[in-house]
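Entry: chain A
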Amino acid sequence: MLTKKHPQKWNSPTVKKPINLIVGGYGSGKSEVSVNLARHLVLDETFEARPISILDLDIVNPYFRSREASAELEKLGILPINPEGAQFYADLPIILPQIRGAIQSAQGTLICDVGGDDVGARVLSSLATSFDEATYDMYLVLNANRPFTSDLAGCLKTISEIEFSSRLKFTGIISNTHLMDDTNEDVVMQGISLSEAVCKKTGVELLFVSAEQTILDKINFETIDIPVLPLNRSLLKPWE
Partner candidate 1 sequence: MTKVLMKGNEAIAEAAIKAGANNYFCYPITPQTEVAEYLAKRMPEVGGVFLQGESELAVANMIFGAAATGKRVFTTSSSPGISLMQEAISYMAGAELPCVIVNIMRGGPGLGGILPAQSDYFQSVKGGGHGDYRLLVLAPSSVQEAVDLMILSFDLADKYRNPVMMIGDGMIGQMMEPVEFPDKIESPDLPPKDWAITGAKGRKPQVVRSLFLDPYKLENSSWHLHEKYELMKKNEVRFEKYKVTDKNEIIIISYGTMARICQTAIDAVEAEGISVGLFRPISLFPFPQDEIYAEAIKKNIKEVLVIEMSTGQMVEDVERAVVGKKKVSFFGRTGGVVPSPEEVITQIKDMIRKKSKSKKKA
Partner candidate 2 sequence: MNNNSKTLFARPEAMTDVVSHYCPGCTHGIIHRLAAEAIDSLGIREKTVGVAPVGCSVLAYNYFNCDFLEAPHGRAPAIATGFKRLRPDMMVFTYQGDGDLISIGMSEIMHAANRGEKLTAIFVNNAIYGMTGGQMAPTTLQGQITSTCPAGRDLNETGHPIRMTELLSGLVTPMYLERVSVHSPQHIIQAKKAIRKAFQYQMDNKGFSLIEVLSTCPTNWGQTPNESTDWLEGNMLPYYPLGCFKDSFAEEDK
């Protein structure tokens, strides 16, 4: 389901480079952010760097991966790049040859959903020769309600661990602080202030803040000058 056209209370996010690596701690919401970002870009008429593809590079999580939203994304004209057949369901660390190809010949815009923590980001190191500074951005998805990224020290530790294992540098932060159904405005706002602190300390930009539409409606964005990505959850539990 798509959001109704809202009277825009905020700026829409955009991306600048062909390759966008969405990385973060376990459970920060990388997959949900990746899916929503791809969807947002494909529907944004002003966004020109097309086609838009989404690449599931999560080799550590066995469930709730962005590949589960493939069919829905394909309908919108997004190209999903996933393992096929039985491998779709596997927990094998599968890097298809087409993945290396997709990264190297990146046309338009590629959103890469990378597995959690330094363990999940290690896959990037194996693809390191495919990246150069001009072509990629790496974003940390930050959820301040996760145990290992709940304060500045924890975030900096996560950042340095991921940078070490991926052999790449972060260029931005995505503030995605939530508590699933228990999320409220305060939770989102606390996340933003932690993200801002991290940006200040590391000198990278705050790309956008993401949260479910119903919560965003309750926040006064006039005082906050950060682009906003409203989330429509795609990776649901069976009873949701």
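To be clear about the criterion, contacts are C-beta pairs under 8 Å (C-beta built on N, C-alpha and C of every residue); 3 or more make two chains touch, one makes a residue touch a chain; residues count from 1.
Here is how the candidates were picked: all candidates are chains of the complex that A comes from, given by their letters.
Fair warning: this is a prediction, and the values are worked out from it, not measured in the lab.
Of the numbered chains 1 or 2, all belong to the complex, but just one touches chain A: 1. In the complex of the two chains, the chain A residues touching candidate 1 come out as 26-27, 61-64, 89-91, 119, 143, 145-148, 150, 178-182, 237-240.
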